[in-house]
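Removed: one protein chain of the complex. Kept in place: all other protein chains.
Chain naming follows the written order as A, B, C, D and E, and within any one chain the residues start at number 1.
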Amino acid sequence: MKFEPQYFEDYEIGHSYDTLGRTITEADIVLHAGQTGDFYPHHMDAEWCSTQGFGQRIAHGTLIIAVAVGMTAGAINPLAFSYGYDRIRFVKPVHIGDTIHVSVRISEKQDDPKRPGHGYVHEQLSVQNQRGEVVLILTHLHLVEKRR
Amino acid sequence: MKFEPQYFEDYEIGHSYDTLGRTITEADIVLHAGQTGDFYPHHMDAEWCSTQGFGQRIAHGTLIIAVAVGMTAGAINPLAFSYGYDRIRFVKPVHIGDTIHVSVRISEKQDDPKRPGHGYVHEQLSVQNQRGEVVLILTHLHLVEKRR
Amino acid sequence: MKFEPQYFEDYEIGHSYDTLGRTITEADIVLHAGQTGDFYPHHMDAEWCSTQGFGQRIAHGTLIIAVAVGMTAGAINPLAFSYGYDRIRFVKPVHIGDTIHVSVRISEKQDDPKRPGHGYVHEQLSVQNQRGEVVLILTHLHLVEKRR
Amino acid sequence: MKFEPQYFEDYEIGHSYDTLGRTITEADIVLHAGQTGDFYPHHMDAEWCSTQGFGQRIAHGTLIIAVAVGMTAGAINPLAFSYGYDRIRFVKPVHIGDTIHVSVRISEKQDDPKRPGHGYVHEQLSVQNQRGEVVLILTHLHLVEKRR
Amino acid sequence: MKFEPQYFEDYEIGHSYDTLGRTITEADIVLHAGQTGDFYPHHMDAEWCSTQGFGQRIAHGTLIIAVAVGMTAGAINPLAFSYGYDRIRFVKPVHIGDTIHVSVRISEKQDDPKRPGHGYVHEQLSVQNQRGEVVLILTHLHLVEKRR
Partner (left out) sequence: MKFEPQYFEDYEIGHSYDTLGRTITEADIVLHAGQTGDFYPHHMDAEWCSTQGFGQRIAHGTLIIAVAVGMTAGAINPLAFSYGYDRIRFVKPVHIGDTIHVSVRISEKQDDPKRPGHGYVHEQLSVQNQRGEVVLILTHLHLVEKRR
């Protein structure tokens, strides 16, 4: 983990990479319920889930968001900060034992009308499971300093 | 925690409520770093933070999202499921010892062109700290069954 | 989670309800060992357990007590506080993967000779597994304010 | 940690000892909320607590029970098993930073009318804080094999 | 857990004992990744591991060191403190579900040229799995007070 300054101008639309994978475990779900207080039976009650259409426990949406964003945390850009997320969509459920990885792509750059020295970099995350199915998409907005 | 079926038609735009509060602790940040793998010094290095403008460790954005959404998990609507989030914005940092609560408001309802039997309910979350400052906003989209 | 004031007089003997279920996981046992420091082989050593009559790891008694009581934590009564427990009995072991739910019943009400403005409400918890077998019983005593 | 067989007859009424101490931390409370799903503001909301008579966050009752019982888990008696608890009473609140230790005393022995080869050993736990104030008492019942 | 003072002279070379066992779980690995920030796919990605020679997820080396040393933490010697470790060797991988125990042996005693009142006690730990295979060895050095 290190600092690698990158200006707004240094980000290239279309630049993309894939993260390594991570298996979502029962322990992750138990810990996430514990962190958030969301003990809905969809996540915590294997018996009830087995009577539902989805058949088995589902990872919390916020768990997959948090893990996926964490998987993209590489070098630290001291010239950028996380501004927010747009259009987070849960496409398919993630179950215990699924292994996810993230495809990351710079999808857009925007000036910031209020802050002339900065611009927004849109980083699109597509989270996929071990069968190559997309389970989650989201756009991470970074506010990044421009070169003077 | 119980099931309370609520149809699309039962949601009223403008309906709102406030959750109770929760103090964000150092333990929450340590656990969230551990869940996500994001050990950026902004969250983990008190010494370095003390040399920065923000002065002290900042809670992960995904921690505040996950906790805030968890704080709104009340009765379970078996006719709805979480479709995604729109326009998540980090307005102010949350520090160790800050106490947050969430103001929730049904802000919009939309038909789903592809699924005539369902509609989208937009639930707007405004997360505030103990000084009444907004720290995070987001819109939670629920896909909800309609009455026949 | 919200406040719902309820006076001693408002509790009705015989009133009962069932909680939703929760699956007790290996992660729960590992975390409970970690919280309590109880690393007895009954909970932690799958090999040794397989040579014993009970055949597999057993959840800590205090884990099932804590989870079961937590499962009954619904609305907060600001006029009551938890006074203690009576007659906690471990009826059957809970193993990894068992799903428990709690049947709750107001079993008794008692005046408090020392505090005329208060009385004891006895809430009986019967914890059951997915086969409907009782695994734990306990009585939770609440000291509740009376109407003037 | 080792096995030390001890028959019913080997337990002496009045035998007593004190455990070492353990400081109850904010992390313990956060982890216990996460294990049990009890996020009541009494444990989690420092701001609200500061407006109440008790003034600051209180450890969950089940946390202190679980930790105290864990602190008494020394040598394993293969001839005994934990049968239950009687008369658990919360005498005083435990706050973050309090250090507890447990005074343990064999208080009673009883035959088991249904199981002639076994008897009950009552172990009385008195949990005290750093000021020597009793915060919790409970009686732990062990069902122990008799010598033939 | 108690204090049992033991002087340098009281340690006998060749003295040995075996600890009880503990099963290494998926939860242990998830928690250790969370504690250390080491999310290498060797520990976290079941899919990728299944394509490698070792076939399945491997426990972190530092997890096995920490658990094994913890398993040897019995009575506290107030006359000793942990000085360090020598020759830690990872002999075989530990996988999820393996049960380890530790064989402990006093292997050596050394004077401390700089501290005439103290000496080093070398405690050799050999960690074995359920098949009796050695998975880890290490030497724990204790600096212990001598009798005057």
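FYI, contacts are C-beta pairs under 8 Å (C-beta built on N, C-alpha and C of every residue); 3 or more make two chains touch, one makes a residue touch a chain.
It should be emphasised that the depicted structure is a prediction, and the values quoted were computed from it without experimental measurement.
J.: What are the shown chains in contact with the chain that isn't displayed?
T.: The chain that is not shown touches these displayed chains: A, B, C, D, E.
J.: Can you say which of E:Pro5, E:Gly84 or E:Gly117 touches the chain missing from this structure?
T.: E:Gly84
J.: Considering the whole complex rather than only what is displayed, give the residues of chain B touching the chain that is not shown.
T.: Here the touching residues of chain B are 25-27, 30-31, 34, 39, 41, 44-48, 57.
J.: Could you pull out which residues of chain D are in touch with the chain that's been left out?
T.: Within chain D, the residues that touch the unshown chain are 20-23, 25-28, 30-31, 97, 99, 130.
J.: Take the complete complex as the reference. Which residues in chain E touch the chain that isn't displayed?
T.: 1, 28, 31-32, 34-41, 60-63, 65-67, 69-71, 73, 76, 82-90
The definition used in the following text is that only the chains that are shown with their structure count from here on.
J.: I want to compare two interfaces, B-C and C-E. Which one has more contacting C-beta pairs?
T.: C-E
J.: Averaging only over C-alpha atoms, locate the centres of chain A and chain C and give their separation in whole Å.
T.: Computed value for the inter-centroid distance: 37 Å.
J.: How big is the gap, in whole Å, between where the Cα atoms of chain C centre and where those of chain D centre?
T.: 15
J.: Could you list which residues of chain C touch at least two other chains?
T.: 1, 20, 25-28, 30-31, 34, 39, 41
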